[in-house]
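The complex appears here minus one protein chain, its other protein chains still in place.
Chain naming follows the written order as A and B, and within any one chain the residues start at number 1.
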Amino acid sequence: MNIIVCVKQVPDTEAIIQVDSVDNSRILEEGITFILNPYDEYAVEEGLLIRERLGEGKVTAVTVGPSRSESALRDALALGVDTAVHITDEGIESADPFAVATILSKFISSLPHDLILCGRQAVDDDFAQVPAILAELLGLPQAMFVVGLEIDSQDMKCKARREVDGSHEVVEMVLPAVITCSRGLNEPRYPSIRGKMQAKKAEIPRKSLADIGLDVESAGLASPKVKVRSLGLPPSREAGKKLEGEVDDVVKVLVEELKSRKLL
Amino acid sequence: MARNFWVFAELSGSEFRKVAFELLGLARKLAYKTGGDVTALAIGPIEESNTAKLGHTGADHIILCADDVVKDYSTEVYATIIADLASEYKPLAIFFPATARGKDLAPKVAAKLGVGSASDCTGLEMTDNQRIIFTRPMYAGKIIAQVETSGEPQIATIRPNVFPSPTPDESRKADVERISADFGEDVIKTKILETIVGDAEVNLTEADIIVSGGRGMRNAENFQIIRELAKVLGAAVGASRAAVDEDFISQPHQVGQTGKTVSPNLYIACGISGAIQHRAGMSTSKCIVAINNNPDADIFKIADLGVVGDLFKIVPVLTEELRKEMG
Partner (left out) sequence: MEPTRIIYWNIPYHNLVYILVIIPIALFIWGFIRIFRLIALGKPDNRLDHLGSRLKDKLLYVLGQWRVFKSPLIGIAHGMVFFGFLVLLVGTMLEALHVLFHLFEIKGWFYLILSFLLDILGFAVLVGIIIAAVRRYILRPKYLDRMWEDGVILSLIALVVITGFIVEALRIAVLKPPFEVWSTVGWTIAPIFEGLGKSSILTLHQIMWWVHMALSFAFIAYIPFSKLRHIFTSPASVFFRSSLPKGELPPTEDLEQAETFGAATVNQLTWKDLLDLEACTRCGRCEDACPAHASEKPLSPKNIIIDLRDNLHRWGAKIAKAGDEGPPDDALIIPTSIEPEELWACTTCRACMEQCPILIEHLPKIVEVRREQVLMQSAFPKELQLTFKNMETNSNPWGLGWAERGKWAEELGVKTLAEDADVDYLFYVGCMGSFDERAKRVACDFVRLCQRAGIKLGILGGEEKCCGDNARRAGNEYLSYMLMLENIETFNAYDVRRIVTICPHGYNTIKNEYPRFGGRYAVFHHSELLADLLLDGKLTPCNNGGKPGRVIYHDSCYLGRYNDIYAEPRKILEAIPGVVLDEALQHHRKSFCCGGGGGRMWLEEEIGKRINEMRMEELMGKDPQTVVTACGFCMTMFEDALKAKDMVGQVAVKDIAELLWEAQGEG
């Protein structure tokens, strides 16, 4: 079973995000700790679990991103993926979902692949589009927001339990397929020191667009299909009324307030 | 049918979701400005009689596909139907709800049409040359972005609960065009084997009211008082990451950057300190009530109504009071 895990490096969820004052379509990266996208950890873990359950297989982590993204691949290696590939090139950090999916599909189609795992969304731009576009470009079925996965390596099929608003669905698909992993699918492991040390020393091959047979034009970097015009801070919320006092009184005031705001 | 706005009218079972009407209302407003039409895409196990509501809330046309092949949702089938129609009719924009279905479908349709799409939008504006500037949160709401998509149709998923549901105008009628869909087995690559309907209390994204608990709940049993308050209010039950991490409640309840992003009319945060990653997921709520015994908790900085005190005393009294109030 050849498992491809697509990962992304994102700012830590606790990081304070500031807009670059020079180019307001970007954020300031200074002072941000970058991490492996939390949802991608579920994808990596699922890949490892499948490999362990089947007793065979190869898990390849791949990322499309600037030089700093390499650390996300090292995190994946520390967790236990077999190999990692870093696709990077000038200007790649501003690739839109379509471009990323194009690059990934081009690269993945050159590899044997039976299952493609992604996180449900990257917690930076929160687009949640790459997996669907990737599936379309590769002509593969997809299941989004998956919280349960069973692989049938004999018949090359899988059963995925996916979250739909307020309910769950179990779907059956033929492999290869694209799965996006959500929290609840598994409990990502903590890397052992052996894993960390190996990951620290590992050589991670870097591939340019040319290496995988693309250029700025064909990768879609030149003409993004989604363009960020500007970034800004959300309107700040002001602290409202503070209610203090005896429980009964406070609750009465609260209920009156809610009523006056027509919230009940 | 130039300058058309299309809305994917999503179903829950065989009924339209509330968000479908919200999007029709939105599309209708845009259509008034540009002089275009609004088309609702009604795909799935739908009775034709049931489609009238789409007209009442803003649709001029309804494209109805209720064949057997679309009885169950299938990404490939639905996306192909919509993409084929879009190629034929060339609408200006297609709006999907930012629900699990919508997020599954929109990028797929966009990819088929070779255009971009904007996800999880909370606002939009139309320029004079009919380009739509979408407003969408990024970094889970820490940043608000203005984005546009290239080409046409301009595709976006729109977050539920953001745009008002229009008051139905029963005099409005939409024409219904029935289309049939025919697909070979080979197209349908995913098959739904089973649907497990969850509790209403988990349906956070569309809830009008959410009652949430955090680390301050201290244990799983204590969440019962949150559930009771939610029941009285007909609300969904949310939780902070801390509460989920400590196994007080299951993950689907989580609100925040690594959980659900919600914008209900009323969000009641109990024992939630308001870490940035939680605030990110709920700060677009219309009214935030915070109950916390720590007067310095960050949640009070964004709460419209802050109650400083012991939630274990306040919440049960509030539940009782509301029970009387709501009859």
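Definition applied: contacts are C-beta pairs under 8 Å (C-beta built on N, C-alpha and C of every residue); 3 or more make two chains touch, one makes a residue touch a chain.
Small disclaimer: the values here were computed from a predicted structure and weren't measured.
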| item | value |
| --- | --- |
| Among B:Asp175, B:Asp245 or B:Glu325, residue touching the chain not depicted | B:Asp245 |
| Of A:Ile35, A:Ala160 or A:Val251, the one touching the omitted chain in the full complex | A:Ile35 |
| Contact partner of the left-out chain, one of A:Arg189, A:Lys207 or A:Arg261 | A:Arg189 |
| Of B:Val19, B:Val147 or B:Ala275, the residue in touch with the unshown chain | B:Ala275 |
| Missing-chain contacts mapped onto chain A | 12, 14-16, 31, 33, 35, 187, 189-194, 196-197 |
| Contacts of chain B with the absent chain, listed as residue ranges | 218, 245-246, 273, 275-276, 294, 296-297, 310 |
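Basically, only the chains that are shown with their structure count from here on.
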| item | value |
| --- | --- |
| Distance between the centres, which are taken as Cα means, of chain B and chain A, whole angstrom | 21 |
| Of all residues in chain B, those that touch chain A in their complex | 12, 73, 75-76, 79, 99-101, 103-104, 106-108, 110-112, 114-120, 133, 136-151, 189-200, 202-203, 205-206, 209, 233, 250-252, 254, 257-259, 261, 265-266, 275-277, 280, 283-284, 287-289, 295, 300-310, 313-314, 317-318, 321-322, 325-326 |
| For the chain A and chain B complex, residues of the former touching the latter | 11, 13-14, 16-17, 19, 27, 38-39, 96-98, 101, 123-129, 132-133, 135-137, 140-145, 159, 162-174, 177, 183-184, 223-234, 237, 239-244, 247-248, 250-252, 254-255, 257-259, 261, 263-264 |
